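Only one protein chain is missing from this complex, and each of the others stays in its spot.
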Amino acid sequence: MANYSDLEYLRLSKGQRFAYKLGHFFTSIPSAIGRLFANIGRGIGKGVKGIGKSLGDIGSTFRNGDGITKGSFVIMGLGNLARGQILRGILFLLFEIVFIFYMVTTGAYWLSMLPSLGHQGPAQEYNPIYDTYVTTYHDNSFKILLYGVLTIFFIIAFIYTWRVNLRQAKINQEMREKGLRIKSGKDDLRSLVDESFYKTLLALPLTGIIIFTVLPIVFMILVAFTNYDGTHDGYFNSLFSWVGLENFNTMLSWEGGGNVYSATFGEVLTWTLIWAFFATFSNYFLGMFVAMMINKKGIKFKKGWRTILVLTIAIPQFISLLYVSKMFAKNGIVNGFLMDMGWIQTALPFFEKAAWARITVILINIWIGIPYLMLIVTGILMNIPADLYESAKIDGASGWKQFTKITLPYMLFITGPYLVTQFTGNMNNFNVIFLLTGGGPTNPNASGASGSVGYTDLLVTWLFKITTGAESKYYLASVVGILIFVVVALITLIVYNLLPSVKNEEDFQ
Amino acid sequence: MKKVLAIVLALVMVFGLAACGNGGGNTTPQNNTADDKPLAGTYKIKVWAAENNQDLTKKQIDDFNKTNDMGIVIEATVEPVSEADAGTNMITDIEAGPDIYWFAQDQFARLVNAGALDKLGTGASKTVAEANDPGVVAAGSINGQLWAYPATSDNGYFMYYDKSVVPEADVKSLEKIIADCEAAKKYFAFEAQTSAWYLASWFFGTGCKSEWEMDNDGKYTGVKDDFNSANGLIAAKGMYKLVSSPFHLSSSKGAEFESGAAVVVTGMWDYDVVQKILGDNMGVAELPSFEVDGKQYHLGSFNGCKLVGVKPQTDPKKGAALHQLAQYLTDYDRQMERFNTLSWGPANLKAQSDDKVKANPGLATLFAQNAYSQPQGQIHGSWWDIGKVIADDVKASGGTEEGLKKALQNYQDKIDALFAMSEEEKNAWTVIGAVAGSNWDKDFEMKKEGENVWKSVDKFDLKAGDEFKCRQGKNWDVSIGNGGDNYKVEADGTYTIVLTLSGDSGTITLEK
Partner (left out) sequence: MSKKNDYDPSEIQKRMGMKAKNRISNTVIYVVLVIMSIVWLIPFFCIVFQSFRVESTWMAGYVFPQKWGFDNYINLAKTDFWKWYTNTFIIAVVVAALQTVIVLCMSYTLSRFRFKIRKGLMKFMLVLGLFPGMLTMIILYRVLKDLGMTQANAVPGLILVYIASSGMGYYVSKGFFDTVPKTLDEAARIDGATRAQVLWKIILPMAKPIVIYTILTAFMGPWGDFVFARYISMNTSAGMNVAVGLQSWLSLDQINNRYTMFCAGGVVVAIPVTILFLCLQKYYVEGVTGGAVKG
């Protein structure tokens, strides 16, 4: 791919310019990926350096510390308590006590079981007195994994807090030596509504995110390395254990028995991407088109048209989509109507054949998506500076030209990030597929893969089907989940690296 | 100025953890009365029954409380969960699941594998097995051991039709029915494309079988499946006749009669709906026959049933009381009561021969169809997914012999793959010999504990002079004992057997 200077570029014809831009988009993908890895590498390097520095600092704190600071290594909060910061000191101390109590009572057990995920499964014994079988349950792999991970989180939190405690002891010691006033508990509290107000604001949301998002994700990632499924549920039937990379091997290897899975994965991924592309852009352009029609000067009942379209947003999808899917069934009212009118002799296979089903879901998705897009586009259109159009009119530009030269570029620029989220959102658009087709029609090539994959299944509906399917292969569901993440993350990163409008958030302020 | 936030956050986590520690306790019987009534007590239990069966089940539990002479008092919450959903829901969370539940037979194997069913005691097994239809008893058993109580034997399907479209004279021939439907532009609803349960009908009609083998714990060990055979090909040809018709509808809902269907293949559960829609025009019949190469084949079917299961219990007393209740709920009188209120066809032999039961037209048809049906047996959970695509494959084949053969081959490949072992499993080492009561006829699992170290999962009580070997892949291609000979135990004791490999050879050691 040639690189043109500005002058050379301007000499190109329209088609050449487009080809040039398009080519550059794709040729920049490898470098974007390269940059990504470089960034990750740099991040890791920074982290390692940070830890090294931290260790050095801890060493020097100990060497230079007085008795109180040294004591803080064992009794957290000593450096605060002894120097008048009662509130902080008590919090530190309390945390240490709770941590030690937890570790001694239960934490140590979970941690020690984590490498094996349990030794003894349930056992059944015949009880002749009652003529019945009695079951005794023992270790619980699921709980071991869950609380093991929680314990590790807790230990990390402890180490971090311990480190903070040391730093404070050191600072307090230095300030005392220099004769400066040490902040009191009152100062701390006041700062929480002022310069450190952000800590107050973030405390609650971040706690929620850590417990209900980060922890579950870490857990489920770990599940991908075990054999946790319906017949190894870790408690009621048999324990599960670590299996290393075997599950990824099953899903991705191209040889041997794993063949069905890798082929299925490839097929589902391809359709997921096609679907996301069409679902996103068909809605985008048609929504824009509808919004412009309604907004056109001289069109009456603007509010009325909008309201009619918006009604579809208000009805929960599990009702409207289920009904729509029934409408397009072989003996549904759409086919019935067409046959009554004599336009067709036999029913159209809307959901029966792969290609038909795929096109049908994309079309029905337009029905769902246009109202949203219409609302958004309406808002943006109002914000386009009117003088742009004024000057265009003076230049005698036609309506079409105004659209391609002003409206569209403006829209694309403004909605770039929105398009990316829409795209990834559509990749995970569970409701539409699940309620309309349930993934069907079935795909004979994929029948051996867990979860009965169909031609309209997305990765995310497949994930759901594996989870709730006949064998409940949670470990495979996890693998699929991780792969979805990888794909979505790659797309997002690449596009974000190429999009101008997200790079500089300050530009808009 | 540091990180009060970190502390708060950590504290929240601690309290979260503390709260997590409380598991749910089990209800135990409250009072222990005299020894002659060892089961006396009050038991709080949870029951799942289908919505239409909910009130009747409540009533029957009340009756049990009034009539049992064992002093058992059951306080039951009955939640509406259909037999079809019970398996999946149960497996999702066994702990929160019910103590007693109704389920459709196709979930039996999954439930056993998931540890969600409690075996019947010897006494109960005998009584239940004698009283009920052998086909249904087999449906709730693995290698002769009962795991659930047979409750109905009506979970099969037959044909409902609209007499105004399909004349009674035509109902025996698939070809004629299809022609009638096409002429009237009405649909023939047969859920071949989305359900292996219905689809199997074609293969059973030509004498094909799919029989699955299990070990005593309910794990599948193999399958005898001949769908991919000459007879299977005949079945596929017959199936093509229906699925290639533009008026074939893959559905099994009785209400389809209101949406342009003239024939629906479904079961007893849709009887009332169809009767309301069609009125006098309703006809019921066995499934028809189809013709291939001048020969007639009567469509087969699955002869399914509903079962009542008991969740495994840690308290023997509660377990025994639950089994008493489950047995009561499925005895002759209760099955008859259910027939009288819900028209559920009984599994009890005495009830099946009752004149009133025989006089029910739907059940009569179902029992007639049973002559061509196969008991559902224990079918692998994945089979339902693998089987149901045959119809789509057959439809896409265009009806050519080659295409149909390919469809069947595809099916067989997928079935075979179920039992294909991973490389690792194939290369696993096992212990075999005169150990733990076996005599060179059973492989004991070993687990990889390091790069070249394998350890037996169980500990063995070995006597001096016992002999064994370790072998790879459960065959004798590669085996290690004392060199090539058997390993001989030198002193009595309880040992873990450890195999340390080095290249092609290895050494066995015993660990106390």
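We call the chains A and B, going by the order they appear; numbering starts again at 1 in every chain.
Heads up, the rule we're going with is that a contact is a pair of C-beta atoms (placed from the backbone, for glycine too) under 8 Å apart; a residue touches a chain by one contact, two chains touch by 3 or more.
Just so you know, these numbers come straight off a predicted model, no measurement behind them.
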Seminar exercise, completed: Given A:58, A:252, A:273 or A:380, the residue that touches the chain left out of view is A:380
Problem set entry | Residue in contact with the excluded chain [from A:201, A:245 or A:344] | A:201
For this session: Give the residue, chosen from A:38, A:55 or A:333, that touches the chain omitted from the document.
Result: A:333
Problem set entry | For chain A, residues in touch with the removed chain | 142, 146, 193-195, 197-198, 200-202, 204-206, 208-209, 211-217, 219-220, 290, 293-299, 302-303, 305-320, 322-324, 326-327, 331-333, 336, 367, 371, 375-376, 378-384, 386, 389, 392-393, 396-397, 399, 402, 406-407, 414-415, 417-418, 421, 424, 428, 430-431, 434, 459-460, 463-464, 467, 474, 477-478, 481, 484-485, 488-489, 492, 501, 505, 508-509
Problem set entry | Hidden partner chain, residues of chain B it touches | 16, 19-20, 22-23, 48, 50-53, 79-85, 89, 92-93, 95-96, 253-256, 258-260, 269-270, 272-273, 276-277
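By definition in this document, only the chains that are shown with their structure count from here on.
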Exercise. What part of chain B is in contact with chain A in the complex they form?
Worked result: 1-14, 16-18, 20-21, 38-39, 88, 91-92, 94-95, 110, 113-116, 118-119, 121-124, 185, 187, 193-194, 219, 246-247, 249-250, 256, 259-261, 312-317, 319-320, 323, 381-382, 384-386, 388-390, 392-393, 396, 407, 410-411, 413-414, 417-418, 420-424
Problem set entry | Contact footprint of chain B on chain A as seen in their complex | 88, 91-92, 94-95, 98-99, 102, 106, 122, 124, 126-127, 129-137, 147, 150, 153-154, 157-158, 160-161, 164, 167-168, 183, 188, 191-192, 196, 199, 202-203, 206-207, 210-211, 230-231, 233, 235-238, 246, 250, 256-257, 260, 329-332, 336, 339, 345-347, 352, 440-445, 447-448, 450-452, 468-472
